[in-house]
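Right, one structure below, let's go through it.
A single protein chain has been omitted from the complex, and every remaining protein chain is retained in its original position.
Letters A and B name the chains as they come in the text, with residue numbers starting at 1 for each one.
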Amino acid sequence: MTQLERFLDTFFNAAVLEKYAPAILQGVWVTIELSILIVLSGIALGGALACLRAYRVRFLSFCIVIFADIFRALPPLVLILIVYFGLPNAGIFLSSFVVLYAILTLILAAFAEEIIWAGITSVPKGQWEAARSTGLGFTQALVWVVLPQAVRLAIPPLTNRAIAITTMTALGTVIGVPDILNQATTAQSFSGNASPLMLAAVAYVLLFMPFVVLSRWLESRFAWRKV
Amino acid sequence: MTEPRAAELAAAPVAPAKGRRLPALEVAALHKSYGDTQVLSGINLKVAPSELVFVLGPSGSGKSTMLRCCNRLEEPDSGEILLKGTRVTGPGVNLNQIRQRIGMVFQAFNLYPHLSALKNVALALRKVRGMSRAEAEARAIEALTQVGLADKAGNHPSALSGGQQQRVAIARALALEPEVMLFDEPTSALDPELVGDVLAVMRDMKSAGMTMLVVSHEMKFAQEAADRVIFMDGGHIIEQGPPEQIFGSPSHERTQAFLSRVTGG
Partner (left out) sequence: MDKFAEQFLNLEIMAAAWPTVVQGLWVTLLICAVVIPMGMVGGLLAALGALSPTRAVRWPVIAFVDFFRAIPPLVLLIFVYAGLPFAGLDISPFTAVAVAFFLNNSAYYGEIFRAGLLSVGTGQTEAARSTGLTAGQSLVHVVLPQAVRNVLPDLISNTVEVVKLTSLASVVSLGEMLHQADLARSVTYNASPIVLAAGIYLAILWPCVRLISRFERRIAT
């Protein structure tokens, strides 16, 4: 066999691919499901926390900052392992899917809170003053005047961060979540061939590349807003 | 607030002094400091209904601070602000309600960039007055017509010139039908050729009988339109009187010095 043939046989073996493609496809669904759930919950939670911080209740803000700091400073895998291995011994039993979802959501929420809060504080004070001068209450000013502007500022960094975190769904492999990588490594050890891994890599790239390109477009579109 | 003054106000919160009309806006014994700097040292001012009071002074004189205390964008350390006899300062005041009765126009316009001119004006009407969308937008169009910009209702602030933005800002304040309008250097951020349009709107408001308190450098406008001119410096009101008196024959040395500096002396 020539070099090329051997390469193709190792990474693009048609027979192996055909056999394991369905399993990997299932993994794709799991990854998609997880990603959507994480992005929706994470950003919603982060946004809510950022809004709470706007009320400047000392103790509350303090707790939010502590939460955001801890979940941004710790490696996701560390948190996942602590929760996954620790909770059962403490009497709480959660599926690996739930553990992965919960941890990644909290991490995204922590980053989202900081990003959206930075957006809120970037909105010029004059906007608050103008809104309050017309009789709008604090919450009304926050919701109708400040937040829309803050979110626009937050979209580029938020998209980037969301992509980075959803690619971490691959970590689910370590605790047995049947995602793409898990299916691929299993298939690889059964077949003794690297094609499933190649397919997994391709699947991930196909899945996430559109979003990476989208975020690139969003950055250029919102760039003019940066003063 | 000193004890005698507090007792006075508690005894007669809304009773006007005998024989006089209730002032539209009253500033009483206003004090404010930032850290060690005393910005306002006992300001007393009464603005009569439909009066246009023009406030002059060097930067740091406290004129903007005084204006911003009137709708409590700044909190005075002591003293009182009264709107037609109703207290603006002090605890237990429904600030959001009071603010509907006081209109504020800012140097930086502060239009909401994510909303069209129409929605800028209609927002408070919908959220604070609880008007339906149709009612609010109708009233907003009226206000925009008053400032001559009904045709720009659908435009966003970024598509408007500075002068147009400021006029929309005025419409936004007018839409709530306030009793008093406060102007914080309304034309200072505008290119010279756009200033005229804004001043024209302000002149119209004066003719319509609006009570106005204006902090500005537009001397010509003061000479033509103001009922009273006040000169402030170092947190005090140094001198006040009709424009002819202040511009023509100011009595205080500081007033004279300021005027000669400013009018290209």
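Here is the rule we go by: a residue touches a chain if its C-beta (ideal position, glycine included) is under 8 Å from a C-beta of that chain, and two chains touch if they have at least 3 such contacts.
A quick note: this is a predicted structure, and the numbers were derived from the prediction, not measured.
The chain not shown here is in contact, across the full complex, with A.
When you scan A:15, A:57, A:82 or A:98 for touch with the missing chain, the hit is A:82. The set of chain A residues touching the chain not shown comprises 6-7, 10-11, 65, 68-70, 72-79, 81-82, 85-86, 89-91, 114, 118, 121-122, 163-164, 167-171, 173-174, 180-181, 185, 188, 193-194, 197-198, 200-201, 204-205, 207-209, 211-213, 216.
In the analysis below, only the chains that are shown with their structure count from here on.
Put simply, the C-alpha centre of chain A and that of chain B have 48 angstrom between them. Residue ranges on chain A touching chain B, taken from their complex, read 124, 126-127, 129-137, 140, 144-145, 148-149, 152.
Of all residues in chain B, only 71, 73, 96-97, 99-100, 102-104, 106, 108, 110-114, 123-124, 127-128, 169, 172-173, 176 touch chain A in the complex they form.
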